[in-house]
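The complex appears here minus one protein chain, its other protein chains still in place.
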Amino acid sequence: MNKYKVRTDLAMENGEKYEKDNVEIQGVRIKRHYNKVKDIHTTLVKIETEHGARMMDKPIGTYITMEAPSLAVSDEDYHKEISVELSRHLKKLLPKDLESVLVVGLGNQDVTPDALGPAVIGNLHITRHLVREYGSGGPGAENAPMISSLVPGVMAQTGMETLEILQGVVEKTEPDVIVVIDALAARNTRRLNCTIQLTDTGISPGSGVGNYRSGLNQETLGIPVIGIGIPTVVDAGTIVHDAVSNLLEALDESEIEEFLGEIINPSLTSMFVTPKDIDETIKRLSFTVSEGINMAFVE
Amino acid sequence: MNKYKVRTDLAMENGEKYEKDNVEIQGVRIKRHYNKVKDIHTTLVKIETEHGARMMDKPIGTYITMEAPSLAVSDEDYHKEISVELSRHLKKLLPKDLESVLVVGLGNQDVTPDALGPAVIGNLHITRHLVREYGSGGPGAENAPMISSLVPGVMAQTGMETLEILQGVVEKTEPDVIVVIDALAARNTRRLNCTIQLTDTGISPGSGVGNYRSGLNQETLGIPVIGIGIPTVVDAGTIVHDAVSNLLEALDESEIEEFLGEIINPSLTSMFVTPKDIDETIKRLSFTVSEGINMAFVE
Amino acid sequence: MNKYKVRTDLAMENGEKYEKDNVEIQGVRIKRHYNKVKDIHTTLVKIETEHGARMMDKPIGTYITMEAPSLAVSDEDYHKEISVELSRHLKKLLPKDLESVLVVGLGNQDVTPDALGPAVIGNLHITRHLVREYGSGGPGAENAPMISSLVPGVMAQTGMETLEILQGVVEKTEPDVIVVIDALAARNTRRLNCTIQLTDTGISPGSGVGNYRSGLNQETLGIPVIGIGIPTVVDAGTIVHDAVSNLLEALDESEIEEFLGEIINPSLTSMFVTPKDIDETIKRLSFTVSEGINMAFVE
Partner (left out) sequence: MNKYKVRTDLAMENGEKYEKDNVEIQGVRIKRHYNKVKDIHTTLVKIETEHGARMMDKPIGTYITMEAPSLAVSDEDYHKEISVELSRHLKKLLPKDLESVLVVGLGNQDVTPDALGPAVIGNLHITRHLVREYGSGGPGAENAPMISSLVPGVMAQTGMETLEILQGVVEKTEPDVIVVIDALAARNTRRLNCTIQLTDTGISPGSGVGNYRSGLNQETLGIPVIGIGIPTVVDAGTIVHDAVSNLLEALDESEIEEFLGEIINPSLTSMFVTPKDIDETIKRLSFTVSEGINMAFVE
């Protein structure tokens, strides 16, 4: 029997199904904070045990989610206040005495909602080659760590898994930490393009536009991997799920999944849902994220 | 009461609901043809009366739809056989003794599934400036009509309606006919990226990614307007409709629409569904279409 | 006999040859100003008579040139101080009580040093469609005039002269003024990418990458046309001229031109010279210019 399983790349969304039922999950700690001035809801999810990881369907680790409705609309300063907040959280996840970092822009730059990662890279201040040539106090690299970047492309373009490419580059260039940027899939359209997730668990094989068969994390890459993601798409099946589950309130989730397994067209699994103005959105969001990263490294 | 209305830019899809019920529509003639060698299903829809137009929800005119499943997969020759077929149909719609044609690539080149029109323009042989400089037998324009092209952009980028821009350009450059290329919305995911519609009714305000408030047609532009479109997206609400209507077979369409009006999230109306490999698809399809157009003008 | 004539789109460069010889040109007034804090040299050239126009090889009108060496290097705030200055000059050239403006990004977005115009358009706040829908006090258009924009493409892509396209669009959409943005050719490599010229004479058929056979100005378009340009290329022949004229100091300019007409390879006239890092440069400069334009319209 085919079940249709709703998936999300946001840890906090996986937490929500339990909260609805007022169930506490052993091994998972959730903390919320609301910054009224900036209108940012922050959710900190700590998955501490294997049991918690199973329940949340996400690896053990820390997940910080910033929800900022204002992100969805244009702003003269490219939402500098959110860049500042992102920078603050990122610094907490970065190792101390950082000397060298590799920032990786995942995704396909030819598919608009998947182009977030490559777009962020385009706005970063890259310094590794300058530091190596002139030293860390030299021109263009004032006291920043060595920052390098890569846009590896997707498997349909390269024939290689992103993990293979990164393993090789990490071995040769020996950064202390990797920061990967990726477009994510949410399960709630309301979260699209106004939510930023930071995690110290890297990137897991996910439901976004790009497909990673192998996770990018400390275990596979040998150094800490910080993931920064923004949901820009929703699985096509998910919006059917939501409409139908409203409709079938009497059924429990497992019955709904079974039911959807029958009525959802299998071709939908290779499709995604995204807003019509995704071009403007990616341009704006990528700037906010890259400014946040630039700030985190400069001090 | 809010009803959810499924929309499609394909005339033949609007015909299907009647055929299911074996109803003939007065004022509409439908003819089908299957080319076994090329595996192309061609449907000719002629809407001949106002009554037919109302029933089909499309303007009076001719609609030729080519369905070619092979279009969805890669091919060394960029599906030359389909370019040839497209060229044959286009020639029948073009006025005789054509001296000058303006080809317009509608849509937003920064949103992948909406970039079909601009991509087609990029592969056309433009000759108007050569004919005007060297005459029609001159270099680069052997006996072709004067071909000019424009990528007007979308209203969010220009602040202008596409109709305003085209009216102005038509008045100044006086082409005999306009050919507009656009990405369409289908209501059946099965038709995405393997269906080409040609029509002598131009482009109507539609359900695709781009929004045209005013139609582009002979009435608004003063010269014949031929539309060539390929469905690259499906309305997000449509896939919910389909799943649910399977489910609610007992209800009739109007009851379903009412029902969906309640359960479908309004934000879905600003979203679209498209395949994850839409980048490769647009690249391939735009080549097939532009070769078809190039052929139509050279002989 | 073939003479090689050095050309420049910068009025102030045409002025320099006379200054070298300490000659005053009748009908031309030149004023200089240096802002020490911002390190901007501003030159105001007023060509007031036909005689002056002939001597300067530029139409009668006002030319403001800002030279800011700092523009050539990266800056966190995208050189906001220069955007402010640009905005100040632009406001002086704009008509009073402006209700509607069309901003045009000239050039070929597929040739990096010619992509300045299209890149500037990409960062503008477009409001015409919003004002028309919600009124001038509505969302997204707080008291700004109606701003529309167009990226017409180049003749090799469209088969049409830019003038034809603009004449048509102006007639239909009736702006009060046009602002055209274009990449220019300088004759001195030292001025590349750090000089901004504003003029009320529009754009003349020039020596840049794009070729305009017909000028874009009040005479041809019926409304004021303000040109904003940055030199991003130098004519390939020019750098030969400079090297050789150093060498042949004994000869006068006319003798040098004759001489160069013989030794310069004619194919050079279809080539340009530009810096290797032109991609970064265009990205940065386009932001500075579009911010300057945005500021000019908001207050």
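A, B and C are the chain letters, set down in written order, and residue numbers restart from 1 in every chain.
Operating definition for what follows: a residue touches a chain if its C-beta (ideal position, glycine included) is under 8 Å from a C-beta of that chain, and two chains touch if they have at least 3 such contacts.
As the structure is a prediction and not an experimental result, all values here were calculated from the model.
In the complete complex, the residue from A:98, A:165 or A:298 that touches the missing chain is A:165.
Only one of C:3, C:54, C:91 or C:190 touches the chain withheld from this view, namely C:190. Subunit C residues in contact with the hidden partner, per the touch definition given at the top, are 108, 110-112, 114, 156, 189-190, 209, 234, 236, 239-240, 242-244, 246-247, 260, 263-265, 267-268, 270-280. Mapped onto subunit A, the footprint of the missing chain covers residues 121, 126-130, 146-153, 155-161, 164-165, 167-173.
Simple rule for what comes next: only the chains that are shown with their structure count from here on.
The distance from the centre of subunit A to the centre of subunit B, with each centre set as the mean of the Cα atoms, comes to 36 Å. With centres set at the average Cα position, the gap from subunit A to subunit C is 42 Å. Averaged Cα coordinates give subunit B a centre that lies 39 Å from the centre of subunit C.
Looking at subunit C, one finds that none of its residues touch two or more other chains.
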